[in-house]
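Left out: one protein chain. Kept in place: all the others.
We call the chains A and B, going by the order they appear; numbering starts again at 1 in every chain.
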Amino acid sequence: MNYVYLIPLFPLIGFLINGIFALTRKASTEEKIDGKTLVSWIGCGSIGLSFLTSVVLFFELLALPAGERVVQKIAFPWILSGSFHIDIGFLFDPLSSVMILVVTGVGFFIHLYSTGYMSEDKGYARYFSYLNLFTFFMLILVLSNNFLLLYLGWEGVGLCSYLLIGFWYEKKTASDAGKKAFIVNRVGDFGFALGVMLIFWTFGSLNFTQVFEQAPQVLAWGGGLVTAITLLLFMGATGKSAQIPLYVWLPDAMEGPTPVSALIHAATMVTAGVYMVARCHALFLLAPISMGVVAVIGALTAIYAASIGLVQNDIKRVLAYSTISQLGYMFLACGVGAFTAGIFHLMTHAFFKALLFLSAGSVMHALAGELNMQKMGALKKYIPITFWCFLAGTLAISGIPLFSGFFSKDEILWKAFSNPQGHFLLWLLGVITAGLTAFYMFRLFFMTFLGKSRMDPRVEAHVHESPKKMTIPLMVLAVLSVIGGYVGVPHSLGGSNRFERFLSSVFEEGHATTEAVTHAPSTEYLLMAISIVVVLGAIFVAHKFYVQNLEIPKRLAEKYKFAYRALFNKYYIDELYAKIFVNPLLNLALFLWKKIDVVVIDGTANGIASLVKGISGVIRKTETGYLRNYALSLIFGAVLILAYFIFR
Amino acid sequence: MVPASAYLILSAVIFTIGVLGVLVRRNILVMFMSIELMLNAVNLAFVALSRQLSNLDGQVVVFLVMTVAAAEAAVGLAIIICLFRNKKSVNVDDFNLMKW
Partner (left out) sequence: MEILIFSILAVVAVVCSLLVIVSRNPVGSALSLIATMVSIAIFFVMLNAPFLATIQIIVYAGAIMVLFLFVIMLLNLRKDEFDPEKRRVQRFFAILFAFILLIGIATVIDMGISSSKSVESSSGAIAPAGVESLAQLLFTKYLFPFELASVLLLVAIVGAIVMAKRRL
């Protein structure tokens, strides 16, 4: 357990070495002394070592008795300023062990995939240094034992997200997307920082254990202070985890390389918000209003994003909106008090969403960068491995029984219905979203792999399967997407739900409140059946639309033109934000530049110079050049001195 | 015994005449001679006061002043020769290149 600090340390070292490579050498693709190999080994190796360390520590944690699975290790003190004491400290408990296993495990396979996907890229070393830096910050975020260190990791992953989204910075859309991500995140982080400051003001400390233990005594249940704190913290979560209203950066973030989308915007960074809410569950449980807000925003975001995903044609955009929607599910779970279910879905989502993104990358690799689904089709015979892996991911996300997504999503829906903080309407929104999810995911699948080929003939001639470096991670993630749910089989289906028991020591509070109300198992089976039926129906409709008769969706789009256009243009939210927020700020900046800076400030500076010039223009007339004038002034001065002495 | 004040007044008069010469004449050499006149007037004042105060320091000062005047006259005249070579004139108003 003393080696906790190694987990973030390995990626940090990887970042430094790869960063030096990126700055000094140019890892070209033809170099004999292959700098690229070294970079790949260091990049993947550091994450691999972190993963192994995480596994070792996980087993050490299991060896401890259930009630004592909380370990704090302080690396060294960071800030010692009067009563403000912050350490670089690590908190290792079941929640953080789940998170680091997901981050390092999935991250390792994504790094491996990247060695194949980015092999032709000029900025190879830079890419891996950024990825390592990101992993470092993410691990700091999930392992930290105090709010300030968490905030450090929070900001750090935001920075790396910006660097990686804008990785191909020469492309204007990419750099714009990077800026948008960073700025929108900043808005959320502002709320988060205020929340952290409010916590310090209330508790006098930022250490997790101290704050959470004192919380029930210090904060009044349902009181204004705790509601304010939790809402501010949640504001940060909406920014980082792309919920309403700060989700707008995530679709644009698809400008980055596909493995980046897989790692950051599917599996790890966007889940930081969920992790944070789960970590602060002690605070959230004291503020029922905030819990309600979290649940409602989660549910609304889920259905909202799913609706937009129905009609997008860019393969990565669909997956991006799907991510937003699934994150909504996780927040819905946390909002109704089912924190375990939220983390469970976080884990399964990491598996299948990373799988889906990497498969999409494989498709793009096969089609030389084509993103538009309308130009794909009938790829099954060309890229079979990708086909089967993609199918596994799609089945998982749709919540088909026996796949991992089924167990996690179903638990969320059940808890949304049955928990005391839950509500029938929330369950309904969740079920409808599940249907929409299945529909658009299978639409994506069918349009890409089945049906008739709509590919460009030149592209079709070169379609090829991806190299092993890319397909092996796909296969591993596919296996995990299938079997990953079995750790959380609920009691009603005969499983022992070891996941919930593992995390129960962390979420004692949440567990206690859910035990209060028990519904009959038959209700649970009924709800399960309803969601399965809805999902299967959606798949059937998707098959009809996109495999059998492609005219049906086109005619529907024509008939409901208004609805189609609203969905296709993402409800015009980007334009709305531009009008309300972006343009006024731009105009203010222009005003400050043209009027204040140029006229007032430069005018003053130049004006003073002109004044001096004018005065000197007058005074220099005394330099006449005539000797006798100078002599006269000498005598004049002598007279003055004499006068002084006379009249003293 | 002539009172020292008489000498001082005489010295003042000669000094003022020297000042007038510097300010009014345009010939450099005459200006320079007026400066020598001023120096002589000052010497007179020094010696007169030295006698009044029974202190020989005044006379030592006169000695040194004369030395300085000699040195200054030498260098000054050399400069005037240079100026004349360049401008072919001894009118002091012609040397006005330092005008703004």
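Please note the rule applied: contacts are C-beta pairs under 8 Å (C-beta built on N, C-alpha and C of every residue); 3 or more make two chains touch, one makes a residue touch a chain.
Predicted model only: the values in this text are computed from it and were never measured.
Undergrad: Spell out the interface residues on subunit A facing the chain that's missing from view.
TA: Residues of subunit A in touch with the missing chain: 626, 628-629, 632, 635-636, 638-639, 642-643, 645-646.
Undergrad: Which subunit B residues would touch the chain omitted from the figure, given the whole complex?
TA: 1-10, 12-21, 23-27, 29-30, 32-34, 36-37, 40, 43-44, 47-48, 50-54, 56-57, 59-60, 62-64, 66-75, 77-82, 84, 90-91, 93
Note that only the chains that are shown with their structure count from here on.
Undergrad: On a C-alpha centroid basis, what's the spacing between subunit A and subunit B, in Å?
TA: Result: the chain centres lie 92 Å from each other.
Undergrad: If you look only at subunit B, which of its residues touch subunit A in the complex?
TA: Going through subunit B, the ones touching subunit A are 19, 22-23, 26, 31, 92-93, 95-100.
Undergrad: List the residues on subunit A that touch subunit B in their complex, please.
TA: 620-621, 623-628, 631-632, 635
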